[in-house]
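Reviewing the structure listed below.
Only one protein chain is missing from this complex, and each of the others stays in its spot.
Just so it is clear, A, B and C label the chains in written order, and each chain counts residues from 1 on its own.
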């Protein structure tokens, strides 16, 4: 069903995210990247599967944990790393830091760290598309925590009313910082049904199953365009390291050891590698080569980011307004 | 099923609201009541049916259109009218005006004119009851417009999570000011299902059918207490005069003439009067007597309100804080 | 230039109409923009003319402010209207964190022009939640313009200029101004953003106002004239950017300056102005500054107390009397007209 080329590409995309994040984590303690970071290690399949095949004119929004979405949408790694380093070559010229990524050429429209606050902005973008009679998609990634904000509800409600071409993607990693979902949401709460009750169709997919995500979202995207209707997609997944920062924090024990093990076994990348090897689409040598290629680009990109200049007063003066 | 006494009482309560509102409307142009007024004429059955039989320790909250709820919960008419007249004898000493009613003795806890904003406050009250291990109910009246606010969603969500003893009552009168519901909400939106999707049971009842409202809410109240669970109740109804002010505004044609006629025929009071007469529980003489009694009390209450003093600087000084 | 006397609300409507016509990217949105009252007449029937560009909205202020931002960063020019500034507070996060900073956050790559109309007011027993001014809450935040037109002329000019801006612009409109009349310039009249305007020149005392407080200043200037005091009246027009120079110049001349707020002066707009005047003119001998604003309490509904809470022209005259060390004879007769406590004019009959 999925061509070999695409299978490799899906893996490559996920690896790109994983290796970038890992290198950021590794180098964080050099204190050259001086801003908070929310890494997506473990959550590569959701970003990759959903964004795969999108056009540059399709627009993606995200929140505090946006590296994966940015990369999956084709955002420049050099600009990303430069931004983390606070350099003028950063995608926001160093003004925003890791929580304010964008790559306009690639249709990664923005990310903001106030939980839920990018949802209406993405919705407004889909409304703009409608008013401008564009057939492009808008995709907004949001966490399980974000679904608790009133503005999540207001945005779905409006997307339904105006029949906007927007895909709401909830990445449920079961935690908001250290807080488990059952402390925040009733067990009887059902996200897909919330969407339905507002008049929006919805689907749940295992968020670590890259192929299924890719295939189903491909259909969903068609559905949205064909019917001019929003859609809600729920994906369960898991982050492997701490909420914010470069470390593993399992010693804090806020997540059950069995849960952690369960999800480790479900690693979207390890499993997909195995699958592709089993399918003979990949062998260890090829995989090593693939990783090496990404790794080398990353080394170069880091070097680039480190060598760029910091922004100077001049750029600040453009914004000082009183 | 309903005792004769209660049948008469239900009618009387509705009449009390209707006659009070009509007299307010009539006297509004004397310019002694100098504040905005949102009358409930036409919506008497919802307030009466839901509040009937509540204890004083059960607490009711409302919003801008709160006269009916206040009266149905047993709030003092003298204090209400005094408040509209801006007098010291007003339930908020004249400081609040018609949009800030309360009667603590009767468990009418408050009303505020920012759409949706009393919903979380009522929810917090139910939470307080839980923390204090009280078995009292909290009831929050809200309009169809209010269900569009994010805080409506956040409040239901929390009530579900914490299993609070609160009844959310949505009075859908199909309009928010001049704006019809289909301009604001998708046709596929379903309020009862919204509640369900958050883990809250719900029911829809014709909001002009006083007996049904009374009977079903009686069960619902039991259900809430027994299961320690919130409940969502949807009631369709119609306001007969303008959104804010004392006049009929049908000449503005924002509501279809057939719709208006449809609802006029469904007048909760006229129909219930007829029913009780048909059942021989009431005759015209008795009815006139009933109305007269209410009317006379109203005359006295208005006189009282008019004769009371205005608050003086002293009371203001209690609040000046810088 | 041929001038016509027109109503403030009418001028807004004409100006919106003009910009809707000129610029296809402009969209009007807000609760009630297309209803029979048309936001105090300011948007009346525009939805009939611009069928797909005038939008009534659900009561979801936080959401729709974000939707408007989404429109704006995608090339549209939204105009949001809130019938009470209080409703907009539901969207304060979007305003402070997103709208005011989007251009900055994108390294200047994306601009988000838009207009947010905040209607403020007083009177007719609206009480604590429907009568605040709150200009300072919006003016403190870098990244936006904050404008306060007080006349049909400036409301025309400032709206027109806001439509040319790349920055988001907040426009405060006082309900009691909607019903006022004045010279109305031609449709394409512009007022430079960030300039104050001397509405009346004088030599003895400077009165500074913005939005409705300008009317109070003008009223009191008239009374002061009867006592042979020549007052200069300055209309700030723009709170951010602030044209401090026009004020400094006047203060240097009169050495007596009173700044009048629409709401609370404590931590209010007038504080910044007073502070700047004091700091920059500290070498000026005998400089005197005073500020007036509402009593520091939520606004009461009842007229008997409302009249004690809101600044009125009489208060300004009393402050001037003290500042100028005078004793005005029979001043009492200029006391507040009874209706003024809660009515913009005698013909106003409520209910809103």
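Here is the rule we go by: contacts are C-beta pairs under 8 Å (C-beta built on N, C-alpha and C of every residue); 3 or more make two chains touch, one makes a residue touch a chain.
Since the model is a prediction, treat every value here as computed from it, not as a measurement.
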item: Contact partner of the left-out chain, one of B:10, B:60 or B:95; value: B:95
item: Absent-chain contact - pick from B:52, B:158 or B:302; value: B:158
item: Option touching the unshown chain, where C:11, C:73, C:89 or C:170 are the choices; value: C:89
item: Residue touching the undisplayed chain, where the options are B:6, B:23 or B:128; value: B:128
item: Residues in chain A touching the chain absent from view; value: 28-29, 31, 34-37, 86-87, 90, 92, 94-100, 112-116, 145-146, 148-150, 176-179, 183-185, 244-246, 252, 254, 310-313, 315-316, 319-322
item: Missing-chain contacts mapped onto chain B; value: 90-96, 100, 102, 104, 109-110, 112, 114, 117, 119-129, 131-132, 150-151, 154-155, 157-158, 161, 315, 318-322
item: Residues belonging to chain C that touch the chain removed from view; value: 62, 86, 89-90, 92-93, 96-97, 100-101, 104-105, 127-129, 132, 134, 136-137, 139-140, 142-143, 239-240, 264, 266-272, 274-275, 277-279, 282, 287-291, 296-298, 300
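In this section, only the chains that are shown with their structure count from here on.
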item: Graph class of chain-chain contacts, one of line, ring, star, complete, other; value: complete
item: Most distant chain from chain B, judged by the mean position of its C-alpha atoms; value: A
item: Distance between the centres, which are taken as Cα means, of chain C and chain A, whole angstrom; value: 43
item: Gap in Å, rounded to a whole number, between the CA centres of chain B and chain A; value: 46
item: Whole-Å gap separating chain B and chain C, where each centre is the average of the chain's CA atoms; value: 36
item: Multi-partner residues of chain B (each touching 2 or more other chains); value: 148-150, 184-185
item: Sites on chain C at which at least two other chains make contact; value: 58, 60, 62-63
